[in-house]
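As you look at this complex, bear in mind that one protein chain is not there, while each of the others sits in place.
Going by the order they are written in, the chains are A and B; count residues from 1 in each one.
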Amino acid sequence: MRIHCPYCGERGVEEYSYRGDATVRRPDANGPDALERFVEYLHLRDNPAGSHQEFWQHLHGCRAWLVVQRDVRTHAIESVIAASRRVAR
Amino acid sequence: MADLHPVVQPLLSRSPLDDGFDPPGSQANSTAPGVTIRLVRDRSATLIASGPRSAAALERRLHEALGIALPGPGRCSQKDGIRVLWQGPARWLVLAGAESGTEERLRAIVGRDAAVIDQSGALVSLHLEGSRVRAALSKILPIDLHPRVFARDDTRSTAAGHIGIQIVCVEDTPCYLLLIPRSTAPDFARWLIASSAEFGVGVE
């Protein structure tokens, strides 16, 4: 698989490190139900057979964390953006 | 107790490739080499790392002080023996001569706009050229080095096997500069020489 890093261009997947679902956000530690929210944050995932938003780090490159939109059935990558540039939900 | 050695001896700077990087019986120093490798000594490397808020101010200050514009992704810029390589978002590596004071000088220029971190000890620099250098590098680097996509003043960070390296295209002849982590330099050099052997390799 090849992933297009927005800074470095298209590179082989071996330059990257995969982390997982990028739709989850670290909950407010001071909020109500923080414990349940953190358990969900850590352990509960949707598992779509299709387009998936996920974190990858361009480890052997610019070390930028990226948010990749990828179809997990075909491996086709729809978009890649830098995580730090993501608009906050 | 007796003061046996009262005076501290000067510390010597040492490269991990000081013992020569052609193992005995190797293929180095052939007469018409397709690949020539030279260890670059006496160079400093200083990292400048900034954040998005200070990036604009940083660029202004460096431009005023050094006359160099900070390069964008995958590029490097140079002036008067100083080369600035892009390394990541808001991170640049400044290569200069080994005269002491580069780090302090840069720190004085950038002030609070960036972190200035010496990396001279962390990196080993190799200069590569020759008619077959791209063929040799195709066995080590997984990136496209064709002049259409990688030309003078381009730079890439990638992985050679498990080793993170940075390559700069210095000339279109081609000539390349390779920056390698110190700890893996001996094993990397051995691999580079083995990959170049079929083309004839010369080591300077």
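Of note:
Throughout what follows, a residue touches a chain if its C-beta (ideal position, glycine included) is under 8 Å from a C-beta of that chain, and two chains touch if they have at least 3 such contacts.
By definition in this document, contacts and distances are computed from a predicted model.
Missing from the rendering is one chain, named in UniProt as "N-methylglutamate dehydrogenase subunit C" (options: "N-methylglutamate dehydrogenase subunit C", "Bifunctional protein PyrR", "Dipeptide ABC transporter ATP-binding protein" or "Aspartate carbamoyltransferase"). Looking at B:77, B:155 or B:184, the residue that reaches the missing chain in the full complex is B:184. Within the whole complex, the absent chain has one touching residue among B:39, B:126, B:141 or B:177, and that is B:141.
Residue-level contact of chain A with the missing chain is found at 1-2, 10, 12-13, 17, 19, 22, 26, 29-30, 34-35, 38-39, 41-42, 55, 57, 59, 63-65, 75-76, 82-84, 86.
Panel shows chain B; residues 1-6, 8-16, 19, 27, 47, 49-51, 53-54, 91, 112, 114-115, 117-123, 138-139, 141-144, 146, 148, 161-163, 181-184, 186-188, 190-191, 194-195, 197-198 of it touch the chain omitted from the view.
Everything that follows uses one rule, which is that only the chains that are shown with their structure count from here on.
If each chain is reduced to the centroid of its CA atoms, chain A and chain B end up 31 Å from each other.
Those residues of chain A lying in contact with chain B across their complex are 7-9, 11-12, 14-15, 59-64, 82, 84. Chain B meets chain A in the complex at residues 52, 73-74, 87-89, 142-143, 156-159, 164.
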